[in-house]
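Notes for the one structure printed next.
Selected chains only, in their assembly positions.
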Amino acid sequence: MDIAIKFGGSLLFNKEGDIERNLLQKLVEILKKNKNIKSIVTGGGLIARKYIDYGRSLGINESYLDLLGIDVSRINARLLIGLLGNIAYPIVIKTIDDAKLAYTLNKIGISGGFLPGQSTTTVTLQIAEAINIKKLIILSDVDGIYNKNPKLHKDAKKFNKISTKDLEKLITNSNENQAAAGEYRIFDTVSLQLFKRNEILVRLINGKNMDNLLNLLNDNFESSTIGTLITKD
Amino acid sequence: MDIAIKFGGSLLFNKEGDIERNLLQKLVEILKKNKNIKSIVTGGGLIARKYIDYGRSLGINESYLDLLGIDVSRINARLLIGLLGNIAYPIVIKTIDDAKLAYTLNKIGISGGFLPGQSTTTVTLQIAEAINIKKLIILSDVDGIYNKNPKLHKDAKKFNKISTKDLEKLITNSNENQAAAGEYRIFDTVSLQLFKRNEILVRLINGKNMDNLLNLLNDNFESSTIGTLITKD
């Protein structure tokens, strides 16, 4: 069954600012074996943040900074296409129509962001909807969704499963600066709206260790204990 | 000072399904005199709803139904361009780049929707951000924002002013089916995120009577009593 992946920008570079070669190579290996993955949306990561910071310090507005972030996410998409060779659609996906064409050609469509003011999670869902994908894996740098920020609270508890409704509450309560360019959280309120109107199953897993992805692909998507499953209600 | 307008689809057709000729002609008159209005985003209205209903009854998914709605909103935009003649950019705005080009040419840019899953209010804000417009007028079929639905509750009270934060609460509480295609409320949660990161002043007024628009343009945008002003905080 078709699967879409969001590949968080935070996974692309390590703290020293170097690219995560091993992680990328493992991802490529998995994609070459698993034929169900049809769409990948990459984030901007460290370099996007750099350009956005430069621009902001020079007085450029938030919408324009988003465009810089989108540009970087598309370079990351281009890099991934280069690594995947002929299983990928050879051109970075920039519109819903591109995504449909890639799917029609039975190639993995790879995109970055689409428009200012959107998270790449939203883009992932827009594409998934458009080509009727019902399973979505979000690769981020955390193990799942917690009741509190696990980096700050030792007693934070990971959910195995959470409903969109409960997730929405979590987000609303913690949502200080969601709208600044480059600061889109994994789940913004828009993407939650798209979850609600679809029967898409979403699982957030830690992509820092690519074995998680491999294991999940061999596991039952709904009952797996890897990461957190987000359900419509 | 530059102004953006969202022209709700509900204003285009009357209940019998006929176009609101007089209303459109007044709008055109106003636009020909007032040189500050630089961007207009039109909604889909009755005909969009028809196509969406047909499609849904035939089993088409929500994302695709949105595309049908966007198509209709663009025909409405095309119609408006035809009425405005050479003060309008001659081509329907479909991307942020188009909007910038129209602005560079000092023409009114007229667009419909952009992408599935977005309200046209979001589009209006994306364009306003991109070309640095700081005042936005939402023409809808209600007199302003009320504490309860004024169609159901006689004692509903109109706000002269409301903060994004308070508006967000109102929306969250009343938000049954925001995400279905064609059912986007005037303010969805996404557009609120865009409000927050900008210094854009937004005023929602009743466009059923175009005198409201004319009066507001001659009035002080912030202190006017026409409609409801939405403030950042």
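The first chain written gets the first letter, and so on, giving A and B; residue counts start at 1 in each chain.
In this text, a residue touches a chain if its C-beta (ideal position, glycine included) is under 8 Å from a C-beta of that chain, and two chains touch if they have at least 3 such contacts.
Bear in mind the structure is a predicted one, so any value in this text is a computation, not a measurement.
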(request) All chains share one sequence here; work out the copy total for the full complex from the 2 shown. (result) 6
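Convention: only the chains that are shown with their structure count from here on.
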(message) Rounded to a multiple of 5, how large is the rotation, in degrees, that superposes the C-alpha trace of subunit A on subunit B?
(response) 180
(message) Report the inter-centroid distance (CA atoms only) between subunit A and subunit B in whole Å.
(response) 30
(message) With touch defined as at the start, can you tell me which subunit A residues reach subunit B in the complex?
(response) 61-64, 67, 96, 114-117, 122, 125-126, 129-130, 132, 172, 178-181, 188-190, 192-194, 196-198
